[in-house]
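Here the complex is missing a single protein chain, while all its other protein chains stay put.
Labels for the chains are A, B and C, by order of writing; each one numbers its residues from 1.
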Amino acid sequence: MSSDTADAEDLQNADLESTPELEQLYADFAAHHLAPLWTQASEVLTFHPRSDAVPFVWRWDDLYPLAARSGELVPVGRGGERRAIALANPGLGGAPYATPTIWAAIQYLGPRETAPEHRHAQNAFRFVVEGEGVWTVVNGDPVAMRRGDFLLTPGWNFHGHHNDTDAPMAWIDGLDVPLSDHIDIGFFEYGTERVTDEASPDISRSERLWAYPGLRPLSGLDERVSSPIAAYRWEYTDRAVAEQLKLEDEGHPATVEQGHAAIRYVNPTTGGDVMPTLRAEFHRLREGTKTQVRHEVGSSVWQVFDGTGVFVIDGVRHAMRRGDLAVVPSWVPWSIEAESPFDLFRFNDGPVIERLGFARTHIVDPEK
Amino acid sequence: MSSDTADAEDLQNADLESTPELEQLYADFAAHHLAPLWTQASEVLTFHPRSDAVPFVWRWDDLYPLAARSGELVPVGRGGERRAIALANPGLGGAPYATPTIWAAIQYLGPRETAPEHRHAQNAFRFVVEGEGVWTVVNGDPVAMRRGDFLLTPGWNFHGHHNDTDAPMAWIDGLDVPLSDHIDIGFFEYGTERVTDEASPDISRSERLWAYPGLRPLSGLDERVSSPIAAYRWEYTDRAVAEQLKLEDEGHPATVEQGHAAIRYVNPTTGGDVMPTLRAEFHRLREGTKTQVRHEVGSSVWQVFDGTGVFVIDGVRHAMRRGDLAVVPSWVPWSIEAESPFDLFRFNDGPVIERLGFARTHIVDPEK
Amino acid sequence: MSSDTADAEDLQNADLESTPELEQLYADFAAHHLAPLWTQASEVLTFHPRSDAVPFVWRWDDLYPLAARSGELVPVGRGGERRAIALANPGLGGAPYATPTIWAAIQYLGPRETAPEHRHAQNAFRFVVEGEGVWTVVNGDPVAMRRGDFLLTPGWNFHGHHNDTDAPMAWIDGLDVPLSDHIDIGFFEYGTERVTDEASPDISRSERLWAYPGLRPLSGLDERVSSPIAAYRWEYTDRAVAEQLKLEDEGHPATVEQGHAAIRYVNPTTGGDVMPTLRAEFHRLREGTKTQVRHEVGSSVWQVFDGTGVFVIDGVRHAMRRGDLAVVPSWVPWSIEAESPFDLFRFNDGPVIERLGFARTHIVDPEK
Partner (left out) sequence: MSSDTADAEDLQNADLESTPELEQLYADFAAHHLAPLWTQASEVLTFHPRSDAVPFVWRWDDLYPLAARSGELVPVGRGGERRAIALANPGLGGAPYATPTIWAAIQYLGPRETAPEHRHAQNAFRFVVEGEGVWTVVNGDPVAMRRGDFLLTPGWNFHGHHNDTDAPMAWIDGLDVPLSDHIDIGFFEYGTERVTDEASPDISRSERLWAYPGLRPLSGLDERVSSPIAAYRWEYTDRAVAEQLKLEDEGHPATVEQGHAAIRYVNPTTGGDVMPTLRAEFHRLREGTKTQVRHEVGSSVWQVFDGTGVFVIDGVRHAMRRGDLAVVPSWVPWSIEAESPFDLFRFNDGPVIERLGFARTHIVDPEK
């Protein structure tokens, strides 16, 4: 609900003349912890979604140096748990939330450091825009992190992070913390101080068992709430979007719109989203592509993986380059213009919106 | 997320000595709209759900007279839309929200009054603890409201209310407004000033088509997001819980626990909840029954339909009688003791919690 | 697959000149239990479904007296199990099968007789066109059988039948025996010689727990493969189709086509068919109604419940009245003309066809 002052697009409240009787009624409401609809209909109901969250852009050139300074000043360990610095949407009153449903943070781990193991009901993922050398250990399975990889730690899985090199590494964390805090579902448990397996294999056991196209192990035929694949590797993501553009070149329908290739990361046991509350996608635009202008119910965070371009959010143009992050609140119109080949990672609360029956999309007709 | 001061059950924040460099870092975070996890881990993550919402009880003997006074002082009509007075949980900072996900209000309609038609993305229902004489018109279908009836107006259905009698009537509205405001999904449209059909049939067309045990019209074989039954009549609810207790008497397993019968209102096209975000149930306890003590993820509102008893919420005893409403926030332990035959209507955000994969229940072992 | 001789609508087989080498090849195929496609393509593949089963009509005036004679000559009991006389489709080589997937039989129980308890993997139901006085006992729950009732004994439920009166009673049994025999899924166990509960209540415990519109017991929230409702009572079926016609009279869309009301019996835990292999419906046509001409994949059996009319099956007109049964094989065109108000019970293999992805319907355009 927006706290903006009323505008022509607001519902009307009842327009009542103040009388002593009415004032007494309102005082009695307050005394009994009651609130009338008619004085705040315009706050409670809106003609279309109007989020308190605002469109905003964070620059990698700001984020990374601040994370590096944290690396010098702030130890990582039990208490604090993670050296994570969250995007705090300016519209959300200082809360460490990128949107009303999504937590997004840069996490930084210095040489040889370990972030201790813990688990929580909230779902989490990592996306790596640069660097390598950290292993996320998920329920004892060490998962290498490298540029372009998308990594999962679904709710209630123990996980820690371990830097096996002499260089620092930073990446993006995404969680459903703002949603889960609002609906009060959080559970948390401490695990071990050190990760339970300090090995540094190229690929995780989860990938060795699960990461094949269209194949499932016969030892894992049950349906999983979240994807059993711990890491979605850049090699496949890159190839998938590249092939979509090649197929388009060859005259076949393969892309979302002309010059715009995209994949969704999915749970191979259902074909649906990787986790019940978070959706993740990777988009590749050809140089010169301008996407349609879309309104979507639900909020998104984008990170530029490579290239340069412009995000047009609610009519405002933002020049974006590698590592930059942009937030698009619910129903705010957005489009993207690629100045070079433009690679983008996106995550949002799409599964929440769809599972609760609230999904709507509106594509703006350029002719109007 | 609770804003309570930290206690022994909180996660620890990082305990860092203040230095000029650290203060500068924090200032730079703030300047860039960033927020570190390590200073607020205990706010963001909790060992178990700790809602800002608090357990609270509202008395029908307070609510109804206040609603009646509103009937004299506040006209109902376009602007304000409804003469609805919402339960405002004392823990939620004055917002008109019973819990972080649930809106609950008493709505009052005077003799011959009409609440104009509108529609919204939010899902709504009515439950009638006393009285009759109002017809809710849903997409042109007039639905009589009588004591014990549970009535639906799922998202994006036009609806208005029309009092066809010379007596006032009041009932309870339940909506998913707090959730939908938080996740920014609201749409709204005005409809007609008068209801589109002022007829006053005993049962609605939706019931004539859909309200039979285990029968579906061949003209309606598609799956519906929400139930097509506009009214769940008291006659059936009463019989269903009465039969459970009789079956128990005859030695058959039929009740939730000894002396505790209950039904869930469901969507006949799926067998699941009536709407994607709201669950509703009716419970009947025998005189003398004491339920187990339960913790549940998700928040509930109860209304006493008949009889007297005690709600024990977070260890506090509340004597309850007809029309009284009680809120149980997420994970707060509750149990009920019936001093007479005790009939209860309950609604909660169960479908949200389950569809997003967060459901947990803990039953307290009375031996411990 | 039809064994009809080839006609213009058949696929061509390869047209090869016989040579000694070819004959030797065919002999060698046979010796090795091999069969070439090219000599029997027209048998194995068809342009559209051409069932061996043929349209056929059985008369209640034939069936009932034969069943009654059986009642005098053939005891019911262990060995034989049931005094059931099956419709044997003339196209199916003498097998006791109404269609390739459906078993349909008249079952007859004399005064005070008992058909012993047993269970089998095959799914079964009963439909009562006339009479009363027998209780089917399903897992110990006695279920009264009366005219117009539709009763379930899903796979692997123990069941027996018990005539509590001094008059005989007959009804229709429907099972998936021909399908289950073909795909080899049958299991069988003997139960007790007498039914396990000889009480004769008006309604069964399953109905007392489950047969309410849109209500589920909280003690039964799991999804069931088959409906937990043991009996779908005539009172509700009658009212449901009557209301559809009244709603049509009032100008509302409620019927399948003009003058043609119908309900499907469903599993209240899913909204889908009552059992995984069998669909059941009840149709009511106004006097004078002529349905459209339909081709449907899958085979159906119809029984006239009341009134008179004409079934046009594959262009052949069959006058039908109370109790008469007609078989419509897969893809054979059918329509119905009501000479009086015409009430019809139908069952078919729709769930099999749909679950396996083979459903198609073609409605013949009367203009062509």
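Here is the rule we go by: a residue touches a chain if its C-beta (ideal position, glycine included) is under 8 Å from a C-beta of that chain, and two chains touch if they have at least 3 such contacts.
Since the structure is predicted, the reported quantities are computational estimates derived from the model, not experimental observations.
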Original post:
What are the shown chains in contact with the chain that isn't displayed?
Top reply: A, C
**OP:** Please pick, from A:Glu81, A:Glu117, A:Glu281 or A:Asp324, the residue that touches the omitted chain in the full complex.
**Re:** A:Glu281
Subject >> Residue in contact with the excluded chain [from A:Arg112, A:Arg239 or A:Arg317] >> reply: A:Arg239
Subject >> Candidate in contact with the missing chain, chosen from C:Arg82, C:Arg239 or C:His318 >> reply: C:Arg82
Subject >> Hidden partner chain, touching residue among C:Ile185, C:Ala199 or C:Ala242 >> reply: C:Ile185
**OP:** Using the touch rule from the top, list residues of chain A that touch the missing partner.
**Re:** 205, 207-219, 221, 223, 227, 229, 232, 236-237, 239-240, 243-244, 246-247, 252-256, 262-271, 274, 281, 283
Subject >> Residues of chain C in contact with the chain not shown >> reply: 1, 11-16, 19, 21-22, 25, 28-29, 32-41, 44-51, 53, 56, 58, 62-63, 66, 69-70, 73-75, 77-90, 94-96, 100-101, 103, 105, 120-122, 155, 177, 179-189, 225-226, 275-277, 297-299, 329-331, 349, 351-353, 355-358, 360
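Basically, only the chains that are shown with their structure count from here on.
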Subject >> Touch-based graph of the chains, sorted into line, ring, star, complete or other >> reply: line
Original post:
If every chain is reduced to the average of its C-alpha atoms, which one ends up farthest from chain B?
Top reply: C
Subject >> Rigid-body rotation angle, chain C and chain B, from Cα fit (steps of 5°) >> reply: 180
Subject >> Contacts with 2+ other chains: residues of chain B >> reply: none
